[in-house]
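With one protein chain removed, the remaining protein chains of the complex are shown where they sit.
The letters A, B and C name the chains in turn, as written, and every chain counts its residues from 1.
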Amino acid sequence: MRAAVFLAPGRIAIDEKPVPAVGPRDALLRITTTTICGTDVHILKGEYPVRPGLTVGHEPVGVIAALGEAVEGFEIGQRVIAGAITPCGQCHTCLGGQQAQCGGKAMGGWRLGNTIDGCQAEYVLIPDATANLALIPEHLSDEQVLMCPDIMSTGFGGAESGQIHIGDTVAVFAQGPIGLCATVGARLAGATRIFAVDGVPERLAMSRQLGADLTIDYHKQDPVDSILAATDGRGVDVAIEALGTQQTFESCLRVLRPGGTLSSLGVYSGKLTLPLDAFAAGLGDHMIVTTLCPGGKERMRRLMNVVASARTDLRPLVTHRFRLDQVEEAYELFANQRDGVLKVALSP
Amino acid sequence: MRAAVFLAPGRIAIDEKPVPAVGPRDALLRITTTTICGTDVHILKGEYPVRPGLTVGHEPVGVIAALGEAVEGFEIGQRVIAGAITPCGQCHTCLGGQQAQCGGKAMGGWRLGNTIDGCQAEYVLIPDATANLALIPEHLSDEQVLMCPDIMSTGFGGAESGQIHIGDTVAVFAQGPIGLCATVGARLAGATRIFAVDGVPERLAMSRQLGADLTIDYHKQDPVDSILAATDGRGVDVAIEALGTQQTFESCLRVLRPGGTLSSLGVYSGKLTLPLDAFAAGLGDHMIVTTLCPGGKERMRRLMNVVASARTDLRPLVTHRFRLDQVEEAYELFANQRDGVLKVALSP
Amino acid sequence: MRAAVFLAPGRIAIDEKPVPAVGPRDALLRITTTTICGTDVHILKGEYPVRPGLTVGHEPVGVIAALGEAVEGFEIGQRVIAGAITPCGQCHTCLGGQQAQCGGKAMGGWRLGNTIDGCQAEYVLIPDATANLALIPEHLSDEQVLMCPDIMSTGFGGAESGQIHIGDTVAVFAQGPIGLCATVGARLAGATRIFAVDGVPERLAMSRQLGADLTIDYHKQDPVDSILAATDGRGVDVAIEALGTQQTFESCLRVLRPGGTLSSLGVYSGKLTLPLDAFAAGLGDHMIVTTLCPGGKERMRRLMNVVASARTDLRPLVTHRFRLDQVEEAYELFANQRDGVLKVALSP
Partner (left out) sequence: MRAAVFLAPGRIAIDEKPVPAVGPRDALLRITTTTICGTDVHILKGEYPVRPGLTVGHEPVGVIAALGEAVEGFEIGQRVIAGAITPCGQCHTCLGGQQAQCGGKAMGGWRLGNTIDGCQAEYVLIPDATANLALIPEHLSDEQVLMCPDIMSTGFGGAESGQIHIGDTVAVFAQGPIGLCATVGARLAGATRIFAVDGVPERLAMSRQLGADLTIDYHKQDPVDSILAATDGRGVDVAIEALGTQQTFESCLRVLRPGGTLSSLGVYSGKLTLPLDAFAAGLGDHMIVTTLCPGGKERMRRLMNVVASARTDLRPLVTHRFRLDQVEEAYELFANQRDGVLKVALSP
């Protein structure tokens, strides 16, 4: 089968691999649609290390092609997704309710395209398939559920971890795919005033379309000043960081009211410093919470419910479509954020 | 009346002031016992700015000497305490449940010895007295309740904000008065393995007496290595920071399991950096929560319950006793942590 | 001034009273719009006892006519609402976060039209005005905020106490004014499948308009069977009771999944029995939670935010309008649910 493989920093390309053998707890999926994530770009650039030869990708939509003997509740031929995070469900950490950190290791639940072969391929093995396969409701298309495995789960997770309540004022810094989903999540969770910050007009337009009340182009206005002014100096109840930079992290704290929550989704590199003035020297009753994409079939079921009930429609995020053998072209476009790209759909 | 007054950086001394006039919502307390807090030392050193002429101190035990006409539920002559934090109870922030940030300003609930005259004096005015006076149960002495207004409330708050549950493993970094109270709070909240870290043998001994399971002298062992080894690499569920330094903050993150909570009590100065390796680049489902001393009469009532029911006895923390007119001597001892001092009792 | 006064069971009528004198913590409001609540009908019928001579009504929209000397932050002439529940903010219970039970007495926060004169009058005194007056944003009309003091706060409270999360399936039993607001609240909180049950076609139509996904007329279908069938036997995550009868309470339990939450808003009379089969004999990890209308100015501010941000529009609930001197006619219509009435607006 063909698979998009990490070869070396700067190089992900199609390679030929055998269709993987199915272990007792695995399911083999024939991928029908998948996509590229910002994390994949970190892998491509060598910023996040994986072993050369690994198949990348962690957002699978497909059809069950084979099932291990210990897998329960599924049949060959069913259309399913699996989350980017595939928890085992049976370790101390999963049983303790923190499935993304499966096995008690940081990011332990992230296996696809990280520690095992991923899904930018014709076939992928889903580990602990009983816990991780989620049936797609019949009337939903691949592209309707394509965001569920990662960005919708992550973005919504940012809103959920921020414990947004009805009537909250929320700021979301960065409106890339994850930030846009955080905006949607904040709206669904009851935020009644949502500020969305980015520097790309198309993203800000999409943000308004998906639910932001007020968008701020940081090329034109200072986001911190604008948000403080718009809230009469009160600040926001919850600030969501969706980029992974010192500046956005710091801006979150600067717009946060005392007692507010900074919900962080970004992947940081280099150095991250807490501005002590905005942090009230540690006395502001602030909370900072980080969220790795929640996974598992129950999470996927709930997210597909959101789609099925038409509470949001994320299909407009799919701005470009490629065949799997065009994967290098797709990465090139996506990594450089050319042509207004938000997400690409890849079809083997 | 005599009062300990901040005159200039490096200079707190007894001054003569008029007994304050009682406004409609105030109570006048005749102080019977009070104490010095680490924050007062920051004020003394000029690290935390207050206006010259301010009476310092925010941990009052006393007797009601006068009551404003709008105060309800109290009588002259009753023995009471008030919290270091004196929320109004009626602003948006208080009604929203975050009374320490009263008025929506960072630390807004901290008024005594900060924005209004404090209690290292013969008399003190308690603002919004209906919400802030708490009757002392008859059989409890001044020294039994002396820690309730601040360090017990703060330390316990660290355990509570960390959401410690029965069976948790907890590390507490620094065993000064607040850290010791955090250790007690962790024990009361159900932690079944408590690591306490400090460099002063007397504090470590007191920590064991008050409930730590294992104490670590950082002069002798690396605390991070020791805690990771003792937990088989698993790390702790909750780490409590009780000093306010980069090193202790960072060590907290380094001993924390993925998905764990860093509960921060310290007051930081200079720069505070998040070590991205220990922070899993923002993907470890970590939570960082800060807590300013909870106040108000309901909080004080509950803390005095803990004392009355003999769940802990914090009298051993009072290592030295002074008259109010010895306040300079008391500050000198306390600020320099001489002679094994933990807390001093001051009597006007 | 004129006021609607409870005289005897079956008799509420306009009476002449002096404009009340303003105490230090009170505000006097000149009522511009108010409404009648189901609880007022219980009072009218003598089912909920109040003292004869009491002015009824607890949903005030008005203009500040006078302010007590201890009231802070408001000016005469400002347009405000106050919640049906007017907590003091300063007692143990309020400081402990349960303001509706102010003073530690069941329903202690409900004073207007219950223990003190209410607002179906030309003027009303708002007690503890600092904590209870909430400024109406300029561009909102009286009728836009008329539901905030009670039914919106109560109905949303049902969704909030049920801890509805994104992706939940929810059933709301009864679609009177409170049930309709619970439906709106469930939708705002992230429920993605909402079943609404009632027997009045106009209410079911309004329910769909306000956010229900599927409405069930209990005259035509068995609600329990229908909901279980529609969820493939799984049941709902949260069931909200909004009527106060054995049948609706019991139906809530029968459609609830193991581990689900019954959020109860109704006022029960007679006898209330837990069906042990549906309750799994006490072993189903069920939660039953009751909610009295949350009050206080912060709550009102947040609810008016919901209106101001156009997340919902409850003006269609105002089906009839009366002058205050038509109050008997208004009660007659409302108590008998004639003419498709949902809520009436009363104008002095």
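As a convention for this text, a contact is a pair of C-beta atoms (placed from the backbone, for glycine too) under 8 Å apart; a residue touches a chain by one contact, two chains touch by 3 or more.
Every value quoted in this text rests on a predicted model; they were computed, and no experiment measured them.
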| item | value |
| --- | --- |
| Absent-chain contact - pick from A:Gly57, A:Pro149 or A:Gly296 | A:Gly296 |
| Residue of C:Pro9, C:Gly46 or C:Gly104 in touch with the missing chain, whole complex considered | C:Gly104 |
| Per the touch definition above, residue among C:His58, C:Arg79, C:Arg111 or C:Arg257 touching the missing chain | C:Arg257 |
| Of B:Gln78, B:Thr192 or B:Gln326, the residue in touch with the unshown chain | B:Thr192 |
| Options B:Phe6, B:Phe156 or B:Phe249, residue touching the unrepresented chain | B:Phe156 |
| Hidden partner chain, residues of chain C it touches | 93, 96, 98, 100-101, 104-108, 234, 244, 257-259, 264-274, 276, 279-292 |
| Touch residues of chain B, complete complex, unshown partner | 156, 159-160, 165-169, 185, 188-190, 192-193, 213, 301-303, 305-306, 308-309, 311 |
| Absent-chain interface as seen on chain A, which is shown | 24-25, 69-70, 72, 87-97, 99, 128, 130-131, 296-299, 301 |
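Here, only the chains that are shown with their structure count from here on.
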| item | value |
| --- | --- |
| Whole-Å gap between the CA centroids of chain A and chain C | 39 |
| Shared-contact residues (touching 2 or more other chains) in chain A | none |
